[in-house]
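Removed: one protein chain of the complex. Kept in place: all other protein chains.
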Amino acid sequence: GCVSGGAAGSSSEKQSRGDNDKIKIAVVPKLIGIPYFNSSEEGAIQAGKDLGVEVIYTGPTEADAAQQVKVIEDLISQNVDAIAVAPNDAASLTPVLKKAKEQGIIIIDWDTPADQSLVELSVHQIDDEAYGRHFTKTLVEQMGTEEGEIAIVTGGLSAANLNTWIDAAKKEIEENYPGLKLVTDKIPTDEKQQVAYQKTLDLMKSHPNLKGIMVFSTPAPLGVAQAIQEKGMQDKIAVIGGTLPKDSIPYLEDGSLDMAVLWEPDKLGYLTVSLAKDLVEGKKPENGQNVENVGEIELWKDGKTVIMGPPTDFTKENAGDYDF
Amino acid sequence: MTKYLLEMTNISKTFPGVKALDDVSLQIKKGEVHALIGENGAGKSTLIKILAGIYTPDEGANFLFEGKEAQINKPIDATLKGISIIYQDLSLFSNLSVAENIYIGRDSNKKPWKKVNWSEMETIAKKALKELDFEVDVHTPVEKLSIAQQQLIEIARALAFDSKLIVMDEPTSSLSTGEVEKLYKVINKLKQRGISIIFVSHKLKELFTVSDQFTVLRDGKYVGSYPATKLDEDKLITLMVGRQVQYEKNQKRIAGGQTLLELHQLSKDGNFKDISFELKAGEVLGITGLVGSGRTELAQAIFGMNRPDSGVMKLNGESVQIKSSVDAVKHKIAYIPESRKTQGLILGQSIINNISLPILHQLRDRLGLIKRKKEIDLANHYVETLDVRPALPHRAAGDLSGGNQQKVVIGKWLSTKPQILIIDEPTNGIDIGAKTEIHKLLRQLAAEGMGIIVISSELPEVLAVSDRILVMRHGKIAGGLNIEEATQENIMNYALFGSQNATTETDTPVSQGVIA
Amino acid sequence: MKAISLPKENILGLIALSVFVLMSLFIPGFFGHNNLNNMMFQLPEFGLLAIAMMIVIVTGGIDLSITYIAALSGVTIAIMQSHGYPIIPSIIVGIIVGLLCGLLNGVIVSKIGVSPILVTLGTMVLFEGIILSITKGNSISGFSEVYSLIGNGYYMGIVPLSMIIFIIMAILTGVLLTKTKWGRSVYMVGSNPVASLFSGVNNSRVLMKVYLFAALLSVIASIIMTSRYNSAKVDLGSSYLLQSVSAAVLGGTEIQGGYGKVIGTVYAAIIFQMLSSGLNLLGVPRSIVNVIMGAILIFVLVLNFVKYKLDEKAQKTAVA
Partner (left out) sequence: MKTFLKSKEMSIVGVVLLLCITLAFVSPVFLTADNLLDVLKANSVIGILAVGMTLIIITGGIDVSVAAVTSAVCVITVKLMMIMPDHFISLLLAFLVAPLLGILLGALNGVLVSKIKIPAIVVTLGMMSIINGLVLYITNGVYLNSSNFPQIFINFANIKIFGVSIIILIFAAVAFLTWYILKYTLIGREVLAIGGNKESAVRVGINFDKVQIFVFSYMGFLAGIAAIAQTAYTKSVDPNGMLGLELMVIAAVVLGGANIMGGRGTILGTVLGVLLLGIIQNGLILAQIDPFWQKVFTGIIILLAVSFDQLQYKRSQNKLAKIEVEA
């Protein structure tokens, strides 16, 4: 039955492409239903409206590579013009992206890099290296000293981008701050606020001299800050977390979270769709190009890597100004 | 008008594919002991379950209790009317204490938040146990009690309920003589109080001691209801089976051929001690004794399910170690366990699959695949020879009546063509007709050269099938008798006192023929 | 007598067929080459895990560790290959690692007698920990081109290779379960372990083989997955865990043990696959897809119940 199915299928595809002139861009996050990716969804959808393209924003409900591959396979069946994906696991997407590319679909990665030989464009919110180092620097600022015990808390041990940032942060420590001492390997929190909370309580107990914590992942900083708040350690332990400003306000206010360092995810979504549309229409991005509603972007020499801009530091002063 | 406590008429019950009851009636007078009898599968248990509200009868059934129209749709309806049922397979909660087991069900219609009054519960339980002269700590979990003791707990529960009608479905199947005596006393007491009793049993003698009236069923149909005075055993059997059946002591003893099995000083701590005997090809060795004397444990040791601590076991003259049931099957030993439902059969599976289970390895073709056709033929063969009814081998074993289930277990083990067959309580819950058939079968198998060990608590049975009899007492062999010298009396003496001539003056009535 | 009504597997087959027809008619692109192709590529890995789960459930157990067995063997194969070992030895070592995991489950379940849900809960955490310690949470890739053919290649240009592997394993499992002594014993042990022990069945050996076989199927699923995704990671296939229980149960497997068929499980896996792909094509949000899957699971069982009641009535009237 499959043979005839194949024939019938290809003819119907042609037809549907003829029917619909609107450019179709699929944006695939690592998983749907978490605040960070909800925020980028808003940006992507908004861009679709502004630019007159159809945006399909869909992804797995669990941060699972297999599920993400399925989502992309299904998208290929839907004849999209471009797929922008934030891979859970870059290597695992290579075969399916290859397949998509063979079908003439333009491949872009965003948020987290995919196989660079397949993507036409790699949209980075941030320069990963700089971002990781920025964490260390800010932490030292907030600690007010270059000496002491610190710890790193992460969303999950297997998240590639978190690991990249953590490695950069560690490099910064090694190179410039020999007085900082990491008390333990990075602590995983299953991307859950509650787990971060519990583990921080235990962490403070087993390391009473702790001076600072860097928290990578969006939900974890809230849990860490909550633990600090509850034990009244605001002044003893500095916390820097890569989280969203709106959620952080109650912790920023009393200093249990000293600073949230992130970019604006909705802008990232917007930028991704906007650059994808340009690509489908044959336009390549340029260094220093000013993208409407996003700002000036940076293009690296490889002609692929786009950096949205420097990270934004959210503090108790400015956090209220943002709507995500 | 109120001559009858209970009147059931027009009772029919259809199961998918089987008409278990066909227009049956049952009338019970106040204060009478009413025997309900019939062959295996005659429909006794089904009728009782209808009375209990577990099954709903087909349409058209009439139900009068104390002269009034009664609706029994759920078990609690029966309980509230004062009907207590003691089921064939007991309804106890092994995880609960004696007191709770006796008390349970009493408040089922009450508010769920009703407070459990533990002291009242214990008082009630103790009172009921006292009536039975059964001494046991009411806090003991039931799983620690022997089957006989559990049986008594069931009876105590019915007593505690102040029932008007107590139904006992084979209550004596695992009681020892002394306990049976106590039960009779209780039954008489209840009778005097005006309580009616429906008594189901395959032990005809015992029925005549207690019953006032008999209702006979055959193949789901009502045969008739007769006062005890108008019946004797032969008549009753003819009514039940529709023909004459005999049940006699084994006459022609087979001396036996070569020695198949030898045990030397087999012991297991807490089970049995210093067991030595021989089993020859072609003979039937009866092992009897009181319940709890270690017979089953010994049998399971031979079958590899209960490894002995010390001693030697020889098969055909060679010393062997049977470490598991798989080993036992390989050595051509078969064991038919005493508990059909949990050990003997896989109730949810078809009769075919049950019968072929121990010999699947023989039914494989060169690729190792099971030859289904051969398997079905095999099952059909045993269903036919053993007269399993209904003869539908594709049906689940659990759909059969108790007696027919037992036939399937026997078939299953005969299919292994064993050299040694150990059969534990072979006719527990089996009607007299089927019983004699099974006895005949065992004799015949022996004559064909099989060595058979029959473990039974029923003396007439042991006497009917055995060539030699061993009596166990407290885990040891108290004595051995050849069939010529064996009588119910000397067996009883071994079982109770450990020697043949300790005393013959005992208040235990051996005339019942049931010692365990 | 016995064939008054359709067995429940056939009903499920009919449901699968009608879902296919309905979706082909009403969902544009469902009957397209691409989509059919996708579904054929997606089904095998899930189907294999579902069958593995089914067998364990037939014995009255459950195996929560299968996806981590898959991940551990996948990681092993990945590490071997990225260190330059050829494909065949890598796969063999992967299979051995998987079987060792199955052995651990089997030993604790069958020899010590701990309830399977607990054992596999423990081993699930243990295997996850082992993978984390080995990989530090990173994904391992570096498979050879040939290896990626297993999950991505075609046989004769039409049928995915992985599909062929799946079909072979499904048939093999079916034959093993229905036609061999071991298979029969699996059902018997699942129905009543005490009675099967009293019937000369070596229960613990039967169970041991069940956990080994489930592990083997997981490893094969893992090989397909790793080759399809070109990498192995701690959570490889973890989203299939509860889905495979659902598929087994939807496929008619008795959760108390004693009954279950390969074909039912395969139908169930196909239904899940079609629903997932079809609803995606319709643009139904993923979260709602989950809702629908859950609802279908319950709905089909309610349907079974209704059918059972009707059958019972029909049989009664037939006899009376």
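Order of writing sets the labels: A, B and C. Residues in every chain begin at 1.
Following the convention adopted for this analysis, a contact is a pair of C-beta atoms (placed from the backbone, for glycine too) under 8 Å apart; a residue touches a chain by one contact, two chains touch by 3 or more.
All of these numbers come straight from a predicted model, not from anything done at the bench.
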Neighbouring displayed chains - absent chain, whole complex: A, B, C
Listed residues C:19, C:100, C:126 or C:149, member touching the removed chain: C:126
Residue of C:19, C:93, C:114 or C:149 in touch with the missing chain, whole complex considered: C:114
Residue touching the undisplayed chain, where the options are B:4, B:65, B:199 or B:272: B:272
Of A:103, A:206, A:287 or A:318, the one touching the omitted chain in the full complex: A:206
Hidden-chain contact residue, picked from the options C:24, C:231 or C:246: C:246
Residues of chain A in contact with the chain not shown: 32-35, 37-38, 61, 157, 184-188, 191-194, 197-199, 201-203, 205-206, 219, 222-223, 226, 246-247, 249-250
Absent-chain interface as seen on chain C, which is shown: 64, 108, 112-115, 117-119, 121-130, 132-133, 136-137, 242, 245-246, 249, 254-256, 285, 287-295, 297-298, 301-302, 305
Touch residues of chain B, complete complex, unshown partner: 52, 54, 74-76, 78-79, 85, 87, 90-97, 100, 104-105, 107-116, 118, 139-141, 143-144, 269-273, 292-294, 297, 473-476
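Simple rule for what comes next: only the chains that are shown with their structure count from here on.
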Labels of chains that are neighbours to chain A and to chain C: none
Longest centre-to-centre distance from chain C, chain (CA-based): B
Inter-centroid spacing, chain C versus chain A (mean Cα positions, whole Å): 33
Rounded Å distance, chain A centre to chain B centre (Cα mean): 72
Chain C-facing residues of chain B, complex: 14, 16-19, 58, 305, 324-326, 328-329, 335, 337, 342-349, 353, 357-358, 360-361, 364, 368-370, 392, 394, 412, 416
Parts of chain C lying in touch with chain B, wherever the complex brings them together: 1-2, 175, 179-181, 184-185, 187-188, 191-192, 194-202, 258-259, 312, 315-316, 319-320
Chain A residues touching chain C - in the complex, by the definition given at the top: 2-3, 5-10, 12-13, 16, 32-33, 56, 58-67, 69-71, 73-74, 76-79, 89-95, 99, 103, 156-160, 163, 188
